[in-house]
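Down below is the structure, laid out as structure tokens.
Just one protein chain is left out here, and the rest sit where they should.
Now for chain A:
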């Protein structure tokens, strides 16, 4: 995953719900120096009783925003969707 093109990641989940898995695993995919290189990562943990669905919001450096549904998508699907966009950005940058 070309995390270089991501400028903001914000997640919101209840760790006790099964749908939090995707959001949590996405956080582990970000490199160790992500915050140092300017990526803005925010995580909000919901209380245990909350039934709010898990959310994953990603903003790219070109201003494109993605709001991914963690209930239906697994981590593979999320990575695929993110990669599709970052590959485009990388291609444009290479052509310029």
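By our rule, a contact is a pair of C-beta atoms (placed from the backbone, for glycine too) under 8 Å apart; a residue touches a chain by one contact, two chains touch by 3 or more; residues count from 1.
Note that in this section contacts and distances are computed from a predicted model.
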{"item": "Per UniProt record, name of the chain withheld from view [\"AP complex subunit beta\", \"Ribosomal protein YmL11, mitochondrial\", \"Vacuolar ATPase assembly protein VMA22\" or \"LANO_0F00870g1_1\"]", "value": "\"Ribosomal protein YmL11, mitochondrial\""}
{"item": "Touching residues on chain A - with respect to the absent chain", "value": "15-18, 20-21, 24-25, 27-28, 30-32, 35-36, 41, 43, 45, 47-48"}
